[in-house]
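One protein chain is absent from this view; the other protein chains keep their places.
Labels A, B and C are assigned to the chains in the order they are written; within every chain, residues are numbered from 1.
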Amino acid sequence: MRLNCPHCGPRDRREFYYYGAAAYLDRPSPDAPAQAWDDYLHNRDNPAGMTQDLWYHEQGCTAWLKVTRNTVTHEIIAVDAVATPKASGGMA
Amino acid sequence: MRIDGKGRIDRTRPLTFAFDGVSYPAYKGDTLASALMANDVRVVGRSFKYHRPRGILTAGSEEPGALVEIMGPANQTPNTRATVQEVFEGLTARSQNRWPSLRWDLLGINDLASPFLSAGFYYKTFMWPRAFWEKIYEPLIRRAAGLGSLSGRHDEGTYEKAYAFCDLLIVGAGPTGLIAALAAGRSGADVILAEDAAEMGGRLLSDEGQIDGAPAQEWLASVLAELALMPNVRLMPRTAVTGAYDDGTYGALERVGLHRRPRPNLPRECFWRITARRTILATGALERPIAFADNDRPGIMMASAMASYLNRYGVSPGRKVTFFANNDSARATARSFVAAGLSVAAIIDSRPDAPDEGDIPVHKGAVVIGTKGRHGLQEITLRTGSGEVRLETDALGMAGGWNPSLHLTCHMNGRPRWSAELAAFVPSPGAVPGLVAAGAANGTFSTHGCLAAGLAAAQEVLTDLGHKAAPVDLPQAENAPYTISPLWAVPGKGRAWLDFANDVTTKDVALSAQEGFSSVEHMKRYTTQGMAPDQGKSSNVAALAVLADATGRGIPETGTTTFRPPFVPVSIAAMGAGARAEGFAPQRFMTSDQASRDRGAPMIEAGLWYRPSYFPKPGETTWREACDREVAMVRNSVGISDVSTLGKIDLQGRDAGRFLDFVYTNTFSTLPVGRVRYGVMLREDGHVLDDGTTARLGENHWLMTTTTAAAGLVMRHLDFVHQAFCADWDVRFISVTEHWAQFAVAGPKARDLLTSALGAAPGLPFMGVRAATIQGVAGRVFRISFSGEEGYEVAVPARYGEALFRDLTARAETMGGGLYGMEALNVLRIEKGFITHAEIHGRTTAFDIGMEKMVSAKKDCIGKAAASRPGMIGAARAQLVGLKPLTDSPLTAGAHLFTQSADVKRETDQGYVTSVGYSPTLASWLALAFLHDGRARHGETIRLVDHLRKVDVLCTVTDPVFHDPMGEKLRA
Amino acid sequence: MRYSGLKVITEGLFGNKGWKPAWRTPDPKPEYDAIIIGGGGHGLSTAYYLAKNHGFTNIAVLEKGYLGSGNIGRNTTIVRANYFLPGNSEFYSHSLKLWEGLEADLNYNVMHSQRGLINLFHSDGQRDAFARRGNSMINQGDDAILLDREGVREHLPYLDFEQTRFPIYGGLLHPRGGTARHDAVAWGYARAADRRGVDLIQNCEVTGIDVENGVVRGVQTTRGSIRAKKVAIVVAGRSSQVAAMAGMRLPIESHVLQAFVTEGLKPVINHVVSFGMGHFYISQSDKGGLVFGGDIDFYASYASRGNLPMVEHVMEAGMTLMPMIGRARVLRSWGGIMDMTPDGSPIIDRTDISGLFIDCGWNYGGFKAVPASGWCMAHLMATGESHPVAEKFKLNRFATGHILDEEGTGSQHNLH
Partner (left out) sequence: MPDLIAKPALGAAPLTIAGTTLSENGATQITAIAPYPGSQAALAQALRPLGLTFPAPNQFTEHGDVRLAWSGRDQAFLIGGEAPADLPAAVTDQSDAWVSLQIAGPQARAVLARYVPLDLRAASRGQSLRSALNHLPLLLMVEAPDSYTLMTFRSMARTAWAELHEAMIKVEARLALT
């Protein structure tokens, strides 16, 4: 499996660490109801098909990446940096 | 028998090898199988279940029967295919799965008991009496089963792994693969041509065909010569592509040194990870047997294998051969045998309309219904239109049709399609992204068809890759149509083998259907069909057809089992190359490593690091003596310890304080410059992730410390929090763990030592930090303590680490102090109630360790919301306490706690012990433990029980801080 | 038809013509008292115990493919009761007791082999953690023995005690741990359930769950709609999809776990052995193959296949721990789909829909749980109450913070 890191280019899966669903990006506000936190931390759509999840290019540029891919075929459709270029000052 | 004038073996290079203790001659270029055949050795192995004699069935890696042990100086290699193993001088092989000898195998008795050993019999018996299963039945079954044996000694061979990249990977160097490689190579593409066999050429090496009017082997030689000169083409013979993985990644096993005498440092095998933009699967096809009664005798083999032995190796499996076919593909082989001067007794062709074959008798519409010959074929019985006929023959070639070698196309869950025309499964296009199957692997069986398909596939791929395809002429070659009339199994009495290795017969498949195991997967699992070392390469399709027949379904409806990686078995040593001994994980050494070893310290693993356990002094005989001394030394004078393994993260930027407030439970942004604060970090799920101190070095400059264990974890966590939630903040951080060597100086004389080392008093309040010049080197001094004594940590760039360590040690020793190791460090922190990952083991909340007040109410932080769930707080949880035994008994970590009156059982369990140590300071064993509602139970007597280590002690529950509870020494 | 050695002999004498199908192949009835979705190990055992323990006579098991086609047919066959958290401890203990009587109960030889399981440890800290575990096991009434390095050497002389990167400090021996023949477990329960009248319906995929006013009414299938008073979702590997049919979103992420088997070898490994410094566990099957595995591939997947980095990691762990297996060749690798929960423990619970129950979230420990899972699920379905040994396996424990996290790795599904 290879991920096309937006900074480093196509790299072997072994350079990456996997976290979980991209839902981890949608952190509820501190005063959100308990249900929102339960959903955020635990409950998952877990699709058999297209999903978005988070990978960390640990043995590379250390960017966190949002990967759009298919959980049935392992086809990778897109790999985007979690931190937008705007936020990081246009550098990578 | 060896046939003069035939084969590609090098008759100028005679060799000697041994099989079962007997020496035999061979030639360079022989496989063990061809060499045994040359010497008329017919029985090579024994089958799995019935221990039937097994000869050679094939000439390739699909061989199910001729499996042997190759003997090495220290180890043997079991289950080696004699058909793949090349002979080298001194090769020693041994037959397997037999006792006492290959010829007289006691477990051959299983064959007589076969009516009682039908498919799945073991599920129905061996149940009574119960105790007999593990004591008698199972050991007997285990000893009878298995095939070869491991030596039981460490594998001392050399192995390696490597990466390779290419534009185009071509799997298989037969006509299809070769012409594809030629076209791609000439076009400038970066090509890897991988071939399982020792020699490239595929069927061109075995069949006596012509290409462009000349012997095919001339074309082969010229193509190989051209390819060898192309810098962009990498030829990899003896390399089996074993698996297709995602995004163009393939596993491949190269036999680097298995075909020669071992040499120092030469890998036996190399496991390649090949990344290819495109792949052409040109693996050819495998001929399949026909099931008929007693079709498993040595001497019965694949017709195509007979061609290989004759034309490639110059040997014949018999003197009077016959063929049993349902298609024309064995005809050329029969002619080759006649031309070589051997007798071809007959061709038995199941097709009533089969063509004649010159002088060779052809029995049309006939089938083989029985065979004779205990240790080798002697006679066959045919059923013809005019009755039964007996024929004397010592070799029978089966030609049941061809199965494309499409295994790799199934590795990503692709399902092959059934072709009624070919009576075979063919690859589904697109089953592996980027891979196209061509030639025989795709169901095109003529040589001309393969050449055309290989060329077309290469041209298609080259266009995809953006290369302009260079011209390659399509040569003319044999182009006969493939006409087959399927014949899977000859009906009749007796046992007809499908899976020669696992002894699965047509009856077993029928019985499986009879018992309701009629799905193909049930049949496979119930009968073990296709689960032997050849993974059913030659038997699965026929078994499927027999099952389809038994259930009244068609083959396409019956489906097929799945081929999984690897295509050929791969040694664990090859895929695990490099991991032997210390290669499993990197070793990390502190700058003080040599200095500690110089003082005799046992170095122990702490994650990837090595840290000194203790520093023995002359006369000390146990670690405890050293540990007690070191603890007392720190409490009474001064101790030095290397703490460089702790994670250090440098944070800078205007928002760094804000960022720290977000990742720590407590507030850091208010910390004055020059001060250090202890902090607790939670995971988002509310449990403690890590703890440590963070120093404010400047207005916008901070230095965070993590535990050794969690250094990487915390860095990743910070990266996530930053990039996911606040990427626009003005904060940047980087690990400086490796840049700094850092040493703890602890004890009542720590300040004196620092004054001497720095040339001035450290001048720091408790939890203070400052830059300092340490003997001419720019460094830092912190006043922090993990021991409960007045403590400092001195940091210098790593290049000066060893020098400073030795310097501090020498100064300490002049003051009655010295080095202390991990054991003493552990006791010191237990005395002080400081926690480590023994306590913050991932299930601990801030509440559990009494730090819930450190979760600031004024701000959000990671983990705060989840930490407030009802199950995360409250008296039902176990809380950190100290334990002190009522007597002077040792305590053990991992013991459980009970009230004095309760029965010791799960239901009454009150908690458990996390850390223990003998405190020379308090002259008592001490423990840290988690106890239900523990903070409310200080003073209570609790029973500590460790069944495993036979400890049962009454303890007093105390505050976890045993030593200097007011912290007066720290702040002195 | 009762199986026995005598039966095998008499049938053998008469050409094995008399063997009857192990189970019927009924068509679905219009209505059942209980429907179990999923004909894997857990579903079959649930049906069996519903019939046997609770007297249900009108039950169907609906299986999308063939019986036992899920993880019961692709695992490393380990059976053990060595958990330490209350909640898990009593459940797996109960399961092991059921295993010990399974052959007699099912009249089927599932080849349960209590050859002993040894978890190796490689530091003082790991020793203490295993001591805590071993003491929990004994407190629960199970067995555990703490071995030192020499004790391990007596049992496993072939390990690398000299050169290995992480020295072997000792091991926790669980003598009653072992293995069983995985397919046979499915077939044994299937046959036994069938004998008690359970309809086992293969090639019948559930496509919808009918719910009216918060009460389950039945299911839609590829073989028509079937009414039912009670419906159980027992489809680990597909739990999220089936639960979604009832509008539920589960605390589950699906991951692939690869496992490996070598060519057959004469007996060389007589225990189940696990490595403490890298995920690796191994045993040798009765047929002689070394059966081993490691960690999941770590990315969400339904592909039933994995990738090379984890393959290599597992092989590397094997080579550093027991280099004598180097010359054994891997014959086949495969992948199962694991329901990974945020704390690594399973769920056996009611749902918010009356009459709808769920059994899921087995992470990669489902095989050994097959008997107790069915036992407790049947109890729950029949009585409406959690069985005492499964009462902590609640769906809402994540919301309330009553976490059962044996690994201590927290709310990240792939780390358990």
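Just so we're on the same page, contacts are C-beta pairs under 8 Å (C-beta built on N, C-alpha and C of every residue); 3 or more make two chains touch, one makes a residue touch a chain.
Since this is a predicted model, take the numbers as computed values, not measurements.
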| item | value |
| --- | --- |
| Shown chains that the omitted chain touches within the full complex | A, B |
| Contacting the left-out chain in the complete assembly, out of B:Ala35, B:Ala366, B:Val663 or B:Ile774 | B:Ile774 |
| Among B:Arg130, B:Arg732 or B:Lys905, the residue in touch with the chain that has been omitted | B:Arg732 |
| Candidate in contact with the missing chain, chosen from B:Trp609, B:Phe782 or B:Tyr912 | B:Trp609 |
| Among B:Thr463, B:Gln587 or B:Thr941, residue touching the chain not depicted | B:Gln587 |
| Selected from B:Met71, B:Leu713 or B:Ala798 as touching the chain missing from the view | B:Ala798 |
| Hidden-chain contact residue, picked from the options B:Thr275, B:Ser428, B:Ser485 or B:Ser924 | B:Thr275 |
| Residues from chain A at the interface with the omitted partner, ascending | 7-12, 14-15, 57, 59-63, 81, 83, 87-92 |
| Missing-chain contacts mapped onto chain B | 158, 160-165, 190, 256, 263-267, 273, 275, 578, 582-583, 585-591, 608-609, 650, 652-653, 727-730, 732-740, 774-777, 796-804, 807 |
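Simple rule for what comes next: only the chains that are shown with their structure count from here on.
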| item | value |
| --- | --- |
| Chain A and chain B, separation of their C-alpha mean positions in angstrom | 27 |
| Between chain C and chain B, distance of the C-alpha-averaged centres to the nearest whole Å | 22 |
| Mean-CA-position distance for chain C and chain A (Å) | 30 |
| Numbers and ranges of chain B residues touching at least 2 other chains | 245-246, 249, 273, 412, 684-685, 866, 869 |
| Shared interface positions of chain A, touching two or more other chains | 1, 12-13, 17, 19, 34, 41, 73-74 |
| Contact set on chain B toward chain A in their complex | 245-249, 273, 275, 412, 433, 684-685, 716, 719-720, 722-725, 727-728, 860, 864-866, 869 |
| Chain A residues within the chain C interface of the complex | 1, 12-14, 17-21, 34-35, 38-39, 41-48, 51, 53, 55, 71-74 |
| Complex contacts: residues of chain C adjacent to chain B | 3-5, 7-9, 12-13, 15-16, 19-23, 25, 65-69, 73, 86, 89-90, 103-104, 107-115, 122-123, 125, 127-136, 138-141, 144-146, 158, 160, 163-167, 181, 183-184, 187-188, 202, 262-268, 277-278, 284, 286-288, 303-305, 307-308, 311-312, 314-320, 323-334, 342, 397, 399-403, 405, 407-411 |
